[in-house]
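Here it is, the structure in full.
Up next is chain A:
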Amino acid sequence: MAALLEVKGLKAFYGQTQSLYDVGFEIPDGGITTLLGANGAGKTTTLRAICNMVRTDGTIRFAGKDIAGQATEEIVRLRIAHVPEGRGTFTTLTVDENLRIAAYTRRDKAAVHADLERVFGYFPRLKERIQQQAGTLSGGEQQMLAIARALMLKPRLMLLDEPSFGLAPLIVQEIFRILRRINEDDKVSILLVEQNAALALDLATHAYVLETGRVVMSGPSSVVKNDENVRKSYLGY
Partner candidate 1 sequence: MEQFLQQIASGLANGAIYACVALALVMIYVSTDHINFAQGEMAMFSTYISWQLMTWGVSFWFAFVLAVVFSFVLGVVIERAILRPLHNAPVLSIVVVFIGLLAICNSVAGAIWSYLIKEFPSPFPKSSFGIAGVIGPHQLGVVIVTLVVLGLLFAFFRYTPLGLAMRAAAQNPQMARLVGVRVDWMLALGWGLAAAVGAVAGIMVAHIVYLDPNMMGGILLYAFASALVGGIGNPGGAVVGGFIVGVLENMVAYAGNQIEKATGIYIIGNGEKLTVALIIVITVLTVKPAGLFGRVVVKRV
Partner candidate 2 sequence: MPAFPKKLLWVLLALAFLVPLLHPLFPDVVSDYRLFLVSTMIIAAIAVLGLNLLTGFNGQISLGHGAFYAVGAYTAAVLMDHLNMPYWATLPCAAVVCFIVGYLFGLPALRLEGHYLALATFALALAVPQILKYRWLEGLTGGVQGIVLSKPEVPFGLPLSEDQWLYYYCLIVMVVLYWAAANMLDSRSGRAMMAIRDQYMAADTMGIDTALYKTVTFGISAAYTGIAGALSASAIAFVAPDSFNIFLSIKFLIGLVVGGVGSLAGSVVGGIFYVLVDNSAQALSMFVKNDLGLQFDLSAYTVFGILLIVLMYLMPMGIVGGVYLAVRRLRALRG
């Protein structure tokens, strides 16, 4: 199976400071891949680099097409959905408006309506709060809204940055269950950045470990899970 996203020799810079030195990985079409690593290892930067939110150098290829250096909004229009750190909900817009804005670039009105229903199927709580201002939702609800919004872009690839952050364990479980469904039923490939390594390795099929801007380990998650270093550093045993 051809890789949906191919990254080779990726470097990234915040102004003059270099954050990524040599990152390379592949995301298979239809799979779930996770990026693990300590704080500051460069996980969030990698996701940002894919969307050209930071200055980059290197190769980034999506569905065979070179996307490095293109404007963020154009990359998104190729159907890559990025759910950033901190959710990024439009706090002064309603839940409904947050979802509709994601459908802004789509032409297929009927399909948009169907997708809206589907999204409410995953997250019934959002339907209850549909006219509420997004800023007044709880943390868990905002995360659901962020994922729902990403789904409304009808993505082929979803990038998730720390979806479990600051959320109660039960909610996190619910969200991860839904992510699995999204991957299987809607055929959305997922690149997941997570601090919670156990959860991530459970969900993902492949894993990469980042350390100070470089990939130091990669493989199927079952293998990575049992690696001694990974167990000691990220799984706590």
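What we mean here is this: a residue touches a chain if its C-beta (ideal position, glycine included) is under 8 Å from a C-beta of that chain, and two chains touch if they have at least 3 such contacts; residues count from 1.
On the choice of candidates, all candidates are chains of the complex that A comes from, given by their letters.
These figures come from a predicted structure and were not determined experimentally.
Novice: Using the definition of touch given at the top, pick which of 1 or 2 touches chain A in this complex.
Specialist: Of the listed options 1 or 2, chain A touches just 1.
Novice: Going by the contact rule at the top, pick out the chain A residues touching candidate 1 in the complex.
Specialist: Touch list, chain A to candidate 1: 51, 53, 71-73, 76-77, 81-82, 84, 88-93, 97, 100-102, 104-105, 149, 153.
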